[in-house]
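Yeah, one chain of the complex is gone here, protein chain that is, but the others are all in their spots.
What follows is chain A.
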Amino acid sequence: MKKWQVAVVMVLAALGSWFSLGATAHAQTYTIATDTTFAPFEFQAKGGKYKGIDIDILNAIAKKENINYKLKAISFGAAVQQLSANQVDGVIAGMNVTPERQKTFDFSKAYYTSGVVMAVAKDSKVKTFKDLKGKTVALKTGTAGATYAKSIESKYGFKIKYFNDSNNMYNDVKVGNSAACFEDYPVMSYGIKNGIALKIVSKQYEAGDYGFAVKKGKNAALLKKFNAGLAAIKADGTYKKIIDKYLHSSEASLTGETASSRTFIGLFTQNLGTIGNGLWMTLELTVISIILATVMGVILGVLGVMPGKIGPAISSTIIYIFRGMPLMVLAFFIYIGFPDLIGHGFKIPAFIAGMITLMLNEGAYTGAFVKGGFKAVDDGQMEAARSLGLPYWTAMRKVIMPQGIRIMIPSFINQFIITLKDTSILSVIGIVELTQTGTLIIARNFEGFKIWLMIAIIYLILITLLTWLSNWVQRRMN
């Protein structure tokens, strides 16, 4: 009894300190969000560090203007959402300055000008927009390419399919699911130079400016410094050096990968550190979430079988809400929606948001089967215990729970495995766990098959270990 109380207090204290850490770190440093897979503007190099035109420009400007910042690499869509929800202070992610976006964001002076091109598979017969009639076009959400393609959709009669990152979009075209994709010229040409099996078949359309963005009416000082810094690095030649470095060299020279590292084993050893970090994050999320979800589930289960109407009503409502909501929606709601609702610059670190998401979702499922498990214990057991004079909670603890938990063990094991797999969904809020690690590695080396195979094998190994552990515990309990 005492021990678990101490554990609960410790978990709560840990949560509290995380929250306050998040708050203090913010007060001193700007958080700048960027995309994860938008080479050559941003991409992860070997060892997990981000590189690219945006990153280097930001870094050079920060040096000139003494800006303290923390880089946060998430998907483009999430970066834009978080900027509007005040979760980050600025975004530099090859973002096109559009009238639409200027309603919500203030932009710096353009630091790059680029146009949209259409790319198709190497052996494709599609040459012009007219050839797209009735076919599917792959687009990345929120990009200039997507806006442009949308504007000519009805004119050329094609269908649209959206992706959250560039690689999945390229691959969809490569394998023939989509006939073409629309992408910014420097990004596409850089990708093709580095091994993407696509070809550019159109000229550049809709030349657009890339700008650094802050939320409208906020962080004016940061924006001013950015503009001043940009002028300074253009004047002293740093800007040109950065552009030349990325647009006129191959990826391998930037990421430090060699030809020999393209075998399965080679890729594995080259990326061991990055994968290890992702794996560790997955394990951390899984273990903490399993503990929290189990605590929550048992509380919900006990409430659900309590005498009276209030306990069961609370239990059913919570289970109904959190079991009925897709995990991804819940993650977005807690990470982006909830701080937006509170306002006042309130932020939740992604890891904490992810943990709460998993706790609520898996906790609701756990609550449902815990309740079921307790109900499956014969009514006569409670009657016999109570007729001996045992109070309700003693009867629950000594008679009903030990029997119920035995019934629940297979469900618990199942839920632990689901929790482990569900951590991968949290990559949408920018947590770099195992799945997101895979996305990031592929973003720079385009080795989709080998890397996903690697990630899949790691998950299978984890689940096998978890199953063994659970079975061992189950045998011990019986």
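Structure notes:
Criterion: contacts are C-beta pairs under 8 Å (C-beta built on N, C-alpha and C of every residue); 3 or more make two chains touch, one makes a residue touch a chain; residues count from 1.
The criterion applied here is as follows: contacts and distances are computed from a predicted model.
When the listed names "Cytochrome c-type biogenesis protein CcsB", "Amino acid ABC transporter ATP-binding protein", "Beta-ketoacyl-[acyl-carrier-protein] synthase III" or "Glutamyl-tRNA(Gln) amidotransferase subunit A" are checked against UniProt, the chain not shown comes out as "Amino acid ABC transporter ATP-binding protein". Taking the complete complex into account, A:386 is the one of A:150, A:386 or A:421 that touches the chain left out. Interface with the hidden chain, as seen from chain A, comprises residues 378, 380-381, 383-391, 394, 398-399, 402-403, 406.
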